[in-house]
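A single protein chain has been removed from this complex, and every other one stays in its place.
And then chain A:
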Amino acid sequence: MSIPVIELDDVTKVYPLPAGDVTALSGISIRIDEGEFVAIMGPSGSGKSTLLNQIGCLDRPTSGDLFLAGKNTREMDDRELTSLRLSSIGYIFQKFNLIPLLSAYENVEYPYIMKHRKNDDTGRVRDLLALVGIDESLSTHKPNELSGGQQQRVAIARALVNDPAILLCDEPTGNLDSQTGTQIMEALSELHKKGRTIVMVTHESEIAAYAERTIVIRDGRVA
């Protein structure tokens, strides 16, 4: 049996608050294989975003282990986790999270430059923007000059620019109307068909339907 791309082993996340500890995740064990498209569902506050943040190495579990491609992330320092986020993980957020100072093109090019220490001369940025349907004239726009759907397409292109092993999406259609949402989901399905591993958080079952497998979280546990 091959090594899973993502493996969580008894992961717990506790937020220590003055009013008392909040246990956002308790004892989660999940394995996701290469090429899978997994949807994570659950009611609001159930811990979906917290779970995705652990997988995306934005946060560290309070206890338990997270293995990415067989490597235990607990043994990595901030520097290693950051370069993992740069090269191996593509993150798509509900709020798009583009860099306001950079144009659409530059937003996509940013992780490329960070990784390769040079501008993209391979045409990859341009191709990715074309793939998600952002034409040349739009690519010079700053994020605040783009619609929500356009911003999310740019965000998808940015997430893909370093060809990450894992694509993580936290409610990618949450801020979009249903028609634009459908277009974004079709783009994601396309990527899945090309073999990309995708983990997506959503609370809409129509969106979850694009995935092959759904994991339901309730009160920080796999239901």
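Rule of thumb we're sticking to: a contact is a pair of C-beta atoms (placed from the backbone, for glycine too) under 8 Å apart; a residue touches a chain by one contact, two chains touch by 3 or more; residues count from 1.
Keep in mind that, in the parts below, contacts and distances are computed from a predicted model.
J.: Not counting the visible chains, the remaining one has a UniProt entry; which protein name from "Cytochrome bc complex cytochrome b subunit", "Dihydrolipoamide acetyltransferase family protein", "Multidrug ABC transporter substrate-binding protein" or "Dihydrolipoyl dehydrogenase" does it give?
T.: This omitted chain is identified in its UniProt record as "Multidrug ABC transporter substrate-binding protein".
J.: Given that one chain is not shown, which residue among A:P16, A:P100, A:G123 or A:G195 touches it?
T.: Of the listed residues, the one touching the omitted chain is A:P100.
J.: Who touches the missing chain here, A:F37, A:Y91 or A:Y210?
T.: Counting the whole complex, the residue in contact with the absent chain is A:Y91.
J.: So that we can see where the missing chain sits, which residues of chain A does it touch?
T.: Residue positions of chain A that touch the missing chain: 53, 56, 58-59, 78-79, 82-87, 91, 93, 97-102, 106, 109-111, 113-115, 117-119, 158, 162.
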